[in-house]
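Have a look at this one before I ask anything.
With one protein chain held back, the other chains of the complex are shown just where they sit.
The block that comes next holds subunit A.
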Amino acid sequence: MTGNAPTDEDLFAIAEQVWSSYLDLEGTSPLIQMPRTKPSSDVSASVSVTGAWRGHVVVSCTMPAARSAAAALLGIELDEATEDDVTDALGELANIIGGNVKSLMPEPSALSLPVVLVNGSPGWPSASEVCQLNGEWLGESVAVQVLESTNEKGA
């Protein structure tokens, strides 16, 4: 990869901005950075970057965290959040985080529309991890991964 690869700290700084702008407006329930572990994940949302840099940005979290995100973004009660709401909310989080990661990468490149998987996890065998954020929000696991394609034609 050319240029300066983003670090775990860069990723956390981006996520913190997203949380303070949309998910933790009062500053009472911030995203807390945790040690690297294998996060538990019920929902994952990803965007792919193609161009001068090729890879994926993946946001994954537990279903309770996903429902909380949907409720916060949509301004609804937690028990009102449907699977469509969860898909929309996680997709937008991946889009925002992915777009900000893309801006740290070599240009020109393009961002895909988000893909959200509920009760499934995406797999990119031809990709290696650039950086990762393991976090906890409202006591639930939230993770963000940046993966670089190692395949000539993209992973």
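One rule holds in what follows: a residue touches a chain if its C-beta (ideal position, glycine included) is under 8 Å from a C-beta of that chain, and two chains touch if they have at least 3 such contacts; residues count from 1.
Everything that follows uses one rule, which is that contacts and distances are computed from a predicted model.
Participant: Since a chain is absent, check the UniProt entry for it and pick the matching name: "ABC transporter permease", "Chemotaxis protein CheY", "Multisubunit sodium/proton antiporter, MrpB subunit" or "Heme lyase NrfEFG subunit NrfE".
Facilitator: The correct option from "ABC transporter permease", "Chemotaxis protein CheY", "Multisubunit sodium/proton antiporter, MrpB subunit" or "Heme lyase NrfEFG subunit NrfE" is "Chemotaxis protein CheY", the UniProt name of the unshown chain.
Participant: Which listed residue, A:S40, A:S103, A:N119 or A:N151, touches the chain dropped from view?
Facilitator: Here the residue in touch with the unshown chain is A:S103.
Participant: Would you mind spotting which of A:L11, A:A70, A:C131 or A:L147 touches the chain that isn't drawn?
Facilitator: That would be A:A70, which touches the missing chain.
Participant: At which residues does subunit A meet the chain that is not included here?
Facilitator: 17-18, 20-22, 70, 73-75, 85, 88-89, 91-92, 95-96, 98-100, 102-103, 107-108, 111-113
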